[in-house]
Structures are given as structure tokens and as C-alpha cells.
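Apart from one protein chain that is not included, each protein chain of the complex appears where it belongs.
By written order: A and B. Residues from 1 in each chain.
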Amino acid sequence: MFYYVIDILGTIAFAISGVLVAMEKKLDLFGVFIIAFVTAVGGGTLRDILIGDTPVIWMRSSDYVITIAGSVIFAILFVNQLKYLRKTLFLFDTIGIGLFTMVGIEKGISADLIPIMCIFLGTITASFGGVIRDILCNEIPVIFRREIYATACIFGGICYFLLIQLPWDGTIPYISAILIIIISRLLAVRFKITLPNIYRNEK
Amino acid sequence: MFYYVIDILGTIAFAISGVLVAMEKKLDLFGVFIIAFVTAVGGGTLRDILIGDTPVIWMRSSDYVITIAGSVIFAILFVNQLKYLRKTLFLFDTIGIGLFTMVGIEKGISADLIPIMCIFLGTITASFGGVIRDILCNEIPVIFRREIYATACIFGGICYFLLIQLPWDGTIPYISAILIIIISRLLAVRFKITLPNIYRNEK
Partner (left out) sequence: MFYYVIDILGTIAFAISGVLVAMEKKLDLFGVFIIAFVTAVGGGTLRDILIGDTPVIWMRSSDYVITIAGSVIFAILFVNQLKYLRKTLFLFDTIGIGLFTMVGIEKGISADLIPIMCIFLGTITASFGGVIRDILCNEIPVIFRREIYATACIFGGICYFLLIQLPWDGTIPYISAILIIIISRLLAVRFKITLPNIYRNEK
């Protein structure tokens, strides 16, 4: 139940972020819905396709569709008020990333993949919805250009595989990894931590 | 046999629309063929990938490849004449959308999906070839910006699931849904019906 609530909150935050990007591009209602949809479930869809776990996740229950449709209607109606919710949305989004990463890692473990591939799957789950959103909107994906985001997922995933070596039961590493992802992203944004610059001449 | 002919006509119309977009972008012969190909079979391919029905549809027989290759050669040779065929192509395209939507819905039913997911699959089958075409040509997909198109597919799909509740045999709802999609698109284009505008300030 707890996970379910977090999953729904993350889906709402992702869908709303999709609506905001789509409305900046002046898409019509259908376009806005599709962008919200792929932002929210695109990462999980790509993960399921890569490991062959089909029908993909959002086809198996109507929860995702209903949640996203509700989020889209809400976001369109209150688009002007959403700027006051920016911090709340950012928090949902960050919590969503933490949870989605661990959902992807668990799926990788169930599919008997080696740890590094599980971490990849977790990162894909959390971040590739935004990549597909940006491609559909004809932009270079924002996570390829700045912000510690995918890096927080990778870091949290590595910590998870280290923590499960320790003699603790299964939920402690799981919860810890989610918290590590959330906290490292919050700290990175707060203190403007970025990846090392790889362009020598123009620093 | 009847369905087969319609399927081929729809494929031809979609492939030709791909050629026209690709030639505007000055792609070379290979690029034009690929764009025609993804426009014609991209929607069905995405549908098959999402439900795990692989190898995807166009790999199972050479009909699609031959039809598309023929359409590409025809369209390149007669590109200047095609403008006089615009209405015929639009009609093929609209018929194709109607049929492709129902093919997708049938596939969803065979895969035991709930009605809303079947309608999604039908809409994806009919409209995502064009989405992939536009992405490969570095444009924001046209169906995200204007035109009742995907909306006609969704509307026809909803009608289908209502009609099969009635005590009629299987082909009547099927044919009716195809006609509803075709007619609603023709009416929408004729009377310039669009989705409700979601941008308040700039109407």
C-alpha cells in the first residue's frame, strides 16, 4: 500500500512535468496527453521491452491510465497555479525517481541479470520517460546536458548492491537505497553539484 | 480478401505519405524508403512490441516490404502528379486508419487486454507510424498539434466496445466501427472540427 501510494505520486509528478513541457510546445489536447503518458510510463515501458516482460506494465491495469488522465486534466485546469507548487512537484518527482529506480532494479534481479544491468534498468525506469518526452518534443534530452539525476539513480543502485551484502533483511537496503537517491538528488540540486566538466578549453 | 485489399491500400497511402515528407527533407533514396517503411508499418510494429507479439508483423511475410517498395518507386517517379491525387490519397489514408485501428483492437482482444488498452493499441496501430516518421525527420509529430485523427480512432474504438454489447454478430460492430472512424474523420476535416483549445489566453 505504501509503495502503491508513492508509485501513484511519482506517476502524477512525472505526468504533470510532461504536461508542462507539452504546453510550452503548444501541443493540442491529444499531444499533451501522449506526452504526459510517455513521461510517466516511458521508462518502465522501455525497461519491460528490453527484458521482454510484455504486455508492458501500463497495459496490465487501468491504474496508470486513469492516474495520468486525471493529472493531465488537473494540470491543464490549474496550469497557472502550478508554479506555486513547483517545490511540491519537485519533491514528488524526486521521490518518484527513487522508487522507480528500485522497481527497475527489482525487475532486473527477477530476470536474473547481473547487478550492473539491474542498475541500468533502474536508471532507465526512472529517467527514460523524460528522454522520450524530450525526443517527441524535438529537444535534446535535458538529462544528457545537466543536472545530477540519472547519476543519483546509478549511485543509489550501487549502494543497494553493497547494502545487500550486509547481514540485514531485504527491506532495509531497499528503503535505504530509495532514501540515498532522494537525498543525493536533493543535495545535488541544493548545492549545485554537477558531473565533472569534460570540456577543457571553455571552462 | 476484402480486408487484405483494404490493408494493402492503407499501406500504400501511408507509404506514399512517408515518401512525400521524406522528399521535402531532401533525404536520399535509402532515407526515403526507410521513412516510407516506418510510416506504413511503424504503428503495427510498436503495437507488436508493446504486447510482445514477435517477430513483428512485417517480418512474417514479404507482402509489406514489396507493397512499400512498389509505392516508393511509384511515388518517386510520379511525385509531380501526386498533387492531383491528393483527394484519393487522403481517402486511402482515412480508410487505412479505420482498418488499422480495428486490427489493433482485435490484437488487444486476442491478448486479453481490457477495452481501454485495446483502444490504445488500435490508436497506436493507426497513428504511430506517422509519429515515428516525424521524429526521424526531426519534426514535432503533426498529430500532437492539430487535426482530429487519433481522436477519430479513439472514438471509433469506444463505439466498437459499445456495439459489441448489443445482440448482433461479430462483423456488424467491426464494420460499423471502421465506418464511424472514416466518417468522423471526413466530417472533422470537412467542417474543420478540432479538439477543444486548451490555451486560454491566446485564442
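Odds and ends about this structure:
To be clear about the criterion, contacts are C-beta pairs under 8 Å (C-beta built on N, C-alpha and C of every residue); 3 or more make two chains touch, one makes a residue touch a chain.
On a predicted model such as this, the values are computed, not experimentally measured, just so you know.
Interface note for the absent chain: among B:M59, B:L162 or B:I193, the touching residue is B:M59. Within the complete assembly, A:I114 is the residue of A:I66, A:I114, A:I175 or A:I193 that touches the hidden chain.
With the whole complex as reference, residues 49-52, 111, 113-114, 116-117, 120, 131, 135, 138-141, 143-146, 150-151, 194-196, 198-199 of chain A touch the missing chain. Panel shows chain B; residues 22-23, 25-32, 34-35, 45, 49, 52, 54-56, 59, 62, 65, 76, 135-138 of it touch the chain omitted from the view.
Quick note on the criterion: only the chains that are shown with their structure count from here on.
Distance between chain centres (mean CA atoms), chain A to chain B: 31 Å.
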